[in-house]
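Subset of chains shown; positions unchanged.
Labels A and B are assigned to the chains in the order they are written; within every chain, residues are numbered from 1.
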Amino acid sequence: MSDLGWNPLHGVPSYPAERYAILADRIGGILRSRNDMLLVQAEAVVALEAAAVSLARPGLTALNIITSPYGGWFGQWLRRGGATVEDVVAEPGLPIEIEAVAKALDAGPHIKVLALVHAESASGILNPLPEILALARARNIVTVVDAVASVGGHQFDVGDLGIDIAVIGPQKALGGPAGLSAISVSRRAWDLILRDGAPRESILSLADLKNWIDGGRRSLPGTPAPLEFFALETALDRIEADGMENIVARHALAASATRAGLAALGAPAWVPAAKASNLMTAVPVPQTLEPAALIATAGQLGVELSEGVGTAPARLVRLNHTGPRAAFQTVLSNVVAYGAALRQSGHPADIAAASEAISAAYSR
Amino acid sequence: MSDLGWNPLHGVPSYPAERYAILADRIGGILRSRNDMLLVQAEAVVALEAAAVSLARPGLTALNIITSPYGGWFGQWLRRGGATVEDVVAEPGLPIEIEAVAKALDAGPHIKVLALVHAESASGILNPLPEILALARARNIVTVVDAVASVGGHQFDVGDLGIDIAVIGPQKALGGPAGLSAISVSRRAWDLILRDGAPRESILSLADLKNWIDGGRRSLPGTPAPLEFFALETALDRIEADGMENIVARHALAASATRAGLAALGAPAWVPAAKASNLMTAVPVPQTLEPAALIATAGQLGVELSEGVGTAPARLVRLNHTGPRAAFQTVLSNVVAYGAALRQSGHPADIAAASEAISAAYSR
């Protein structure tokens, strides 16, 4: 029983500290990262706040790409720590344009850090990550990528892409627990973080987490939550057996089938495929209808759709095909339920063609 | 912690014997039975064997209605114990005709026991239970009903129907564990069972199980499986919160939507609605096609169909809408996947109309 760290006779189970490093290595493996891998004992939004807080200093200039509220928060966290932040804001509900980033970088020669979100759940868009990273690399800028809503749904190879700080959570496409998250930190990023004034003794201190790795111990007490750690191990068992390529392929198929279904329905997706997330597809609602009403109608079928965030005139409904939802059953019922809701509101919707298109996409 | 019967310090959890009676009462509640309720510590097929073995004696005559292999086994178990068994066999894959039962009862005045299965998973049929029970009641015959594949999917009120021995399992429409089952036994049935020669000291002895109830203890040792007992409690919490009427209604809707979808597809269900199970719908495969090939094609979409048992010329494929599958998503994807498989085999199938019909059924 010693191998489980638990003999029921001795009390409640706890997660053995010596397994922390193994866990970090396994996450490094699925991200193909050879950088330090830190586990944050809270949901991924905390890992993002920690990354920003740990980088921020008076004198640091950052370019912050905003394609959703998350990007906005990241800028605020940097500013709270004294950094100078230049925002590049995309059109509402759309990916950032590479040209806008290039222009901003050219205009700001003192930029040391560039931050962006890979895919956005709110609008179902995907930012042009490799192109933006190439721009940053050429300028020797430290990059921070929020991959919480993309990991498992899109190729995300930290090593190949050369990402300095990558933040992930296991609770979306990876189907794992929500109470833990992870950050991959490069040597270059550590150089920025560990300068004088690194925040310490805080849930938000990456320097503290590094101590834990380096010394095999954490510097700030706080019992690790055993349920989260054991659930993460179980999720990794499944992910490694399945293979990241297969998980990504399953999400890509779910996304393309959803898009094909919506097109056949007569309600094409919000952004073209090349700009779209594989986890979530947004569709603009006809002008005369209300997203909330359509969502309620679909809810009567037991299908959960949700409101998205687009431009002011384009109100979006989102179809979720993440994790176990990346499957024929959910893709089909999402699209048909959306079509049925359109119809019930007096709007045409070719449910028939949509079903055919989705069947065809999955039969190929 | 005493309330859970478990302090991790004292060792592994066990199911406290004093909760057995509470559990039995709760099962009695959902079946509306005021008879003795016995828990059998094995899957429901063992409860069925125990019922037969405990009733069987030389000199006992039973009418055994056969609408699937289960009925066949029940007859064998009775015969093994020395009983005289008269079989009434339905047309393959079809419910029994009431007239056949009436005729057999009239021809066999010494019949003391009548046994039948309520609904059959193999063919998706439902036997005319109330009518058959009325025939038995008029003749003062002890009735045995296998409701494993119907409970939760159809109204099953042991008290109102006046069933003497009812066997259920929690693992189908009730969504519970598979390692336990339950038997409701009336006073009249006990009179038959407890005569001289009741089998004892066996997993198959209902008389032993009665001792357990009467004495608050079991007569034959054997550690109760705590996982099964705790899972059954959790399932009952959910069932009681949901209400049996709602669970039955959900299965009825899933069945009628499946049937509507199949009709629109151009592949109507095997039996008419009045003769059909709410858990499982069987559809006869066109003569030129193979069930196994259609099932494999649907499997490529991630949809699990299975072969059914019909008449020799009518080979069946089964669409499962049991428990969590009694939902729009599964009903829709089952029918569309079956349609896609027909099409891929060169057979027409109106997927479009099927999707519409299922949406309409669920939108009402």
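The criterion applied here is as follows: contacts are C-beta pairs under 8 Å (C-beta built on N, C-alpha and C of every residue); 3 or more make two chains touch, one makes a residue touch a chain.
Note that the coordinates shown come from a computational prediction; the quantities given were computed from them, not determined experimentally.
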Entire complex copy count, 2 subunits given: 4
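The working rule: only the chains that are shown with their structure count from here on.
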Turning angle required so that chain A lies on chain B, C-alpha fit (0 to 180°, nearest 5): 180
CA centroid of chain A to CA centroid of chain B, Å: 45
Chain B residues within the chain A interface of the complex: 8-12, 297, 300-303, 327-330, 332-333, 336-337, 339-340, 344, 350-356, 358-359, 362-363
